[in-house]
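Below is one structure. I have some questions about it.
The other protein chains are all here in position, but one chain of the complex has been omitted.
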Amino acid sequence: MRAIIKARAGRGLELAERVRPEPGPRDALIRMNAVGICGTDVHIYDWDAWSAGRIKPPVIVGHEFVGVVEAVGRDVAHIEAGTRISGEGHITCGHCRFCRTGRGHICRDVKIIGIDRDGCFAEYMAMPADNLWPVPDEISDRHAAVFDPLGNAMHSVNATEVSGRSVLVIGAGAVGLFAVAVARASGASRVLVSEPNATKRQIALKVGADIVFDPFNDGIDGPILEATDGLGPEVVFEMSGATAGLTSAFRLVQNGGDVVLLGLPAEHVAVNWSEDIIFKGITIHAVSGRRMFDTWYRSQQFLLGGRVDIDPILTHDIAMEDFEKGFQALLAGEAVKVTMRV
Amino acid sequence: MRAIIKARAGRGLELAERVRPEPGPRDALIRMNAVGICGTDVHIYDWDAWSAGRIKPPVIVGHEFVGVVEAVGRDVAHIEAGTRISGEGHITCGHCRFCRTGRGHICRDVKIIGIDRDGCFAEYMAMPADNLWPVPDEISDRHAAVFDPLGNAMHSVNATEVSGRSVLVIGAGAVGLFAVAVARASGASRVLVSEPNATKRQIALKVGADIVFDPFNDGIDGPILEATDGLGPEVVFEMSGATAGLTSAFRLVQNGGDVVLLGLPAEHVAVNWSEDIIFKGITIHAVSGRRMFDTWYRSQQFLLGGRVDIDPILTHDIAMEDFEKGFQALLAGEAVKVTMRV
Amino acid sequence: MRAIIKARAGRGLELAERVRPEPGPRDALIRMNAVGICGTDVHIYDWDAWSAGRIKPPVIVGHEFVGVVEAVGRDVAHIEAGTRISGEGHITCGHCRFCRTGRGHICRDVKIIGIDRDGCFAEYMAMPADNLWPVPDEISDRHAAVFDPLGNAMHSVNATEVSGRSVLVIGAGAVGLFAVAVARASGASRVLVSEPNATKRQIALKVGADIVFDPFNDGIDGPILEATDGLGPEVVFEMSGATAGLTSAFRLVQNGGDVVLLGLPAEHVAVNWSEDIIFKGITIHAVSGRRMFDTWYRSQQFLLGGRVDIDPILTHDIAMEDFEKGFQALLAGEAVKVTMRV
Partner (left out) sequence: MRAIIKARAGRGLELAERVRPEPGPRDALIRMNAVGICGTDVHIYDWDAWSAGRIKPPVIVGHEFVGVVEAVGRDVAHIEAGTRISGEGHITCGHCRFCRTGRGHICRDVKIIGIDRDGCFAEYMAMPADNLWPVPDEISDRHAAVFDPLGNAMHSVNATEVSGRSVLVIGAGAVGLFAVAVARASGASRVLVSEPNATKRQIALKVGADIVFDPFNDGIDGPILEATDGLGPEVVFEMSGATAGLTSAFRLVQNGGDVVLLGLPAEHVAVNWSEDIIFKGITIHAVSGRRMFDTWYRSQQFLLGGRVDIDPILTHDIAMEDFEKGFQALLAGEAVKVTMRV
């Protein structure tokens, strides 16, 4: 079968022929319809420090997908061949304290598809059937392919309250933009977005932002305080992972407010704990992965109810063979979310 | 000055001349612009059992209002004459355990304007300046006049989580309809409404309901279960106070769901605690009044951000002199929210 | 093997010989050390209306246990023979919405051991290995045998906040008494207990109650209000299932307080929703089963840390052959928790 693989240490990916996997007793074999390229895949393409430390080539990459169950293993009774599914790419151990308390998203021994084992940028993939998510007919392949990053945004927004509160989203990549859409649809009374890329700022306005800022040219403190009665936003979503994003989040958030952290800083970042965090009495919510499967239910209900319009975020749709074009568009900041037909 | 008063025990209200009140040292004197008629006012008009037990005539009725500060008492420094304001009609003691812990809405010694002391259906009213809410210019008098019932709905919706969850609202009176609008704007993924009055069902659809039911003719269990994958709604708002509303709320709510109670049953109601409540592991949130002033901030931010369209709920606008028409329209079920120009 | 069974419809239980079960692929076979008799087992002995509707004889009864893994099925890798274990008696479907969101305790298709399938009052029992709970050496067999009802109490106390708050426990059966111990150890500033049985009141005092009342002779309202500054307790645990318990819980709870419901009323119960619930702005938490496995971790940590002394609650320890004595002591109100050596 065809698959996109990281064949060896170093930059780039390649299209290769691989043996179609066999499902284990509790696995399902999935024939892919469509997949999405995540920022993590771009890091793997780029072979940054994190990738070099974590990825053991050769491995098939990719973890955002929709497909159809082709076959199931001996012990799988609750799902059958022919079912259209997406799925959670975090394969949890099932037995640690976190898995046994409904918190598999912070499992200590998680294996992620496309990172720690073969992923979904392939014609077929085998994975535990318990990770699958049956997709209703009303949801398109492109939407189902991005359940994973939409779920990150849903998890972030549900980490705190946004209804009737002012919100600042720092960083309008794919997850940041999904967060804009979800926060707006969840009642955020004012949605402010800080993002240096003009294309992404335009998309932010389309999916629900009220005001957008270029943090490098606009200076964000003045306009943001002006838009929030001088008090700062009640909720800040830090989705950039940038040092300036993190320090701005704490400097700007309102007393008693909430900061949700999802963007991953590459380095240690120093902040003013006393003035910007402790005296303000804020709460900080660190968000990793997606709640299994609470965020999946909520995301699906949002899509079925037409509560969010995510199409402006899905900027590119290409064939899997053209993957280089997709990665280049992402690296150039021209694309936000690229889906690929398999 | 002119005022609408309950002059004596018995049905009806009357327009009368009353002496303009003098503000005390910590009071403000308010010149009214507009007022809203609440269901409670209709009960007082009707002189039901509750009214007969609580109201001591003669008293000026009414507690929903917007006006302009005419003068302030000796000790009032933070608000000045000329400010347009609405206000919280619950005058709290300030010293009980509930007041001292930010929960004035359940103060043990609360006095309500228009019930326990003179209210706002008058050209002027005096009340504690700490109860006032300055209104931005962008909010119209009609909207500002209904901050109180909109706040009840906001308090109800904020009592639990609705983002990405299915919601059933039982009873589409004014507060029920405000709750429909607020729940929809706060991300409820599906909003179902049960209401026997066809006019109110139509308004429910206009302000955000996805599906409406006539509980007497449609039979609600079948359609509601069908609309919620056979599991029932995740959140139920009981806004009717009807016996059947209460028992339906518990019978239909999903396992692990939330029931928010705001409607006031006139009598004791028996429910199936074991099957409908305890085995289901649900949570019940009783809502009284409005959180001071958290719900005011959120309601205002909703209005300023244009997140809700409440105009379809404000069915009638009349002059205070025509109050009889307003009460008759409400009693006939033709009106939902009647505002009066003073 | 020997087992205590409900052989046929009607009162009583009997000791019988049964075939030792074979574990399925994902099961473990357990050799029992000790078991506990639950109030539910007494209902089954008694053959009350609930039992007659639910139990399909013949069935081995019992669901509180500690034993040693004798053998495991083909697909069990995370636990091995020789491990001492207790276990969760609710066997969940694993695939419904509740199971998929970490809420197996409200699974729609739960099967309970000793009720819907053979239970633990036997020399051996087979059940899913995922339900087992390895027990540290520091915890005795008698304590491990009651992890289940101690978990009900832990689930109840963790449903709300008790630290620095006044607590009333209505009904001092085994779970009520465990709740007394857990609430006291969790910082309840005053623990009041209402219980008609004098023996149980004495045990309540031993495990942490500050004041105990006989609701039939003392009249509870006066003394309870006196003990709570006239405001009523901030948290009420209704563990009796009695009609008077339920109505007292709502009548007495403080404004803004919490009522936790665990006792199961046999019939519909009417309460004063407006005065006792809605105007008070309280929150009601319905508790069913035990959070898997959050309450198990917490209960174990409580036992390991010596935070609770539950020995006074474990009033009787008998051999399984003497089960009649245990049931008679429970029916007579002489025993609270009876454990049996297998």
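In order of appearance the chains are A, B and C, and numbering begins at 1 in each one.
Definition applied: contacts are C-beta pairs under 8 Å (C-beta built on N, C-alpha and C of every residue); 3 or more make two chains touch, one makes a residue touch a chain.
Everything quoted here is computed from the prediction, not taken from an experiment.
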| item | value |
| --- | --- |
| Among B:D75, B:D229 or B:E334, the residue in touch with the chain that has been omitted | B:D75 |
| Contact partner of the left-out chain, one of C:D75, C:D116, C:E161 or C:D322 | C:E161 |
| Residues in chain C touching the chain absent from view | 154, 157-158, 161-166, 182, 185-187, 189-190, 210, 297-299, 301-302, 304-305, 307 |
| Touch list for chain B against the chain that is not drawn | 25-26, 75, 78, 94-95, 97, 100-103, 130, 291-294, 297 |
| For chain A, the residues touching the chain missing from this view | 97-98, 103, 105-106, 108, 229, 231, 241, 246, 255-256, 261-262, 264-266, 268-274, 277-289 |
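Here is the rule we go by: only the chains that are shown with their structure count from here on.
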| item | value |
| --- | --- |
| Classification of the chain A:chain C interface as same or different, half of numbers criterion | same |
| Interchain centroid distance [CA atoms averaged], chain A/chain C, Å | 41 |
| Per-residue overlap in chain A, given as positions that touch at least 2 other chains | 297 |
